[in-house]
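The complex appears here without one of its protein chains, the remainder shown in place.
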Amino acid sequence: MRVKVLYFAAARDAADSRGETFVLPDRSSVGDLSAEICRAHPAMKAMSRSVRFSVNLELVETARALRESDVVGVLPPVAGG
Amino acid sequence: MRVKVLYFAAARDAADSRGETFVLPDRSSVGDLSAEICRAHPAMKAMSRSVRFSVNLELVETARALRESDVVGVLPPVAGG
Amino acid sequence: MWACSRPWRVGRMRGIQMITRRPIDPAVVLASVSDDSAGGTVMFLGTVRNRSHGKAVAGLEYDVYREMAEKSMQAIEQSVRKRWRVKKVAMVHRYGALKVGEVSVAVAVSSEHRADAFRACRYAIDTIKGSLPLWKRERLEGGVESWVKGTRIRR
Partner (left out) sequence: MWACSRPWRVGRMRGIQMITRRPIDPAVVLASVSDDSAGGTVMFLGTVRNRSHGKAVAGLEYDVYREMAEKSMQAIEQSVRKRWRVKKVAMVHRYGALKVGEVSVAVAVSSEHRADAFRACRYAIDTIKGSLPLWKRERLEGGVESWVKGTRIRR
């Protein structure tokens, strides 16, 4: 399946990209995708424990199963306001 | 001595006046003035326990001694804001 | 929607503190507490409600002991500054006749961090309500008028 990944803030710097598509085996989880992202962008490893993920605008845990066409946000720690 | 008395809100209605001058014996207190005010305006008696007094813009207790030319405010319970 | 933006920072040395008969402009109150070293500003606005104890309100009339109320505001600012780290404090209370929806009182506090601004603003409006020599006369729909029952004024 194909999922779209969006990078924000420090994650965007680490990936040097605003977003890209990953092709994953069926029944992959968000955690599996996270490992793929770190493989593709070693600079991402340093922040992988502090990052959270969204799927289709919902914050999710890494156990969450992915589906075809899901949009995944890679969200570093926030400091809004 | 002479003191100037200012009436506000319900006290103004009771005295039917914005203010007036009282002539008092020397060493009169605010409490003495309060008794004079009630004598002059019986409608004021009903509110005399809830009213507070200011002397020269300071909130005072009834034991406070008055001096020549003091300006006394008669202040009913407040509901500002 | 944002096109009507106007400069609301004017760089006054301190917040406005006044008793006024004229309508209160929240933007002017805010402007008076702006400070480049402030990260947070909290403003409270009290407005005339259309109902009071289940009855339809036509408007309010405020009586005030103006000189004393302005002095009380200065005392409140001092007291705020003793308790919290704040940059600027503004307090404006209107008197005279007000219609439903109009602003009767505005308090604004700027501070480095927001916790101080929230606490100081809350404290200031609570203190204003109990300690300013200001009285509210309610005019109900139908014409009945009466002074709103309040609490014994305190320092």
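To keep things simple, chains are lettered A, B and C as they appear, and every chain counts its residues starting from 1.
Heads up, the rule we're going with is that a contact is a pair of C-beta atoms (placed from the backbone, for glycine too) under 8 Å apart; a residue touches a chain by one contact, two chains touch by 3 or more.
Source: prediction; values computed, not measured.
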item	value
Left-out chain, listing which of the shown chains it touches	A, C
Contact set of chain C toward the excluded chain (per top definition)	1-2, 4-6, 8-9, 16, 20, 22-28, 30, 34, 36-51, 100-101, 112, 114, 117-118, 121-122, 125
Positions on chain A where the hidden chain makes contact	6, 8-10, 12-13, 50, 52, 54, 57, 59, 73, 75-81
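We adopt the following convention: only the chains that are shown with their structure count from here on.
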item	value
Approximate Å spacing (C-alpha centroids) for the pair chain A, chain B	74
Touching two or more other chains - residue numbers and ranges from chain B	none
Residues of chain C engaged with two or more neighbouring chains	none
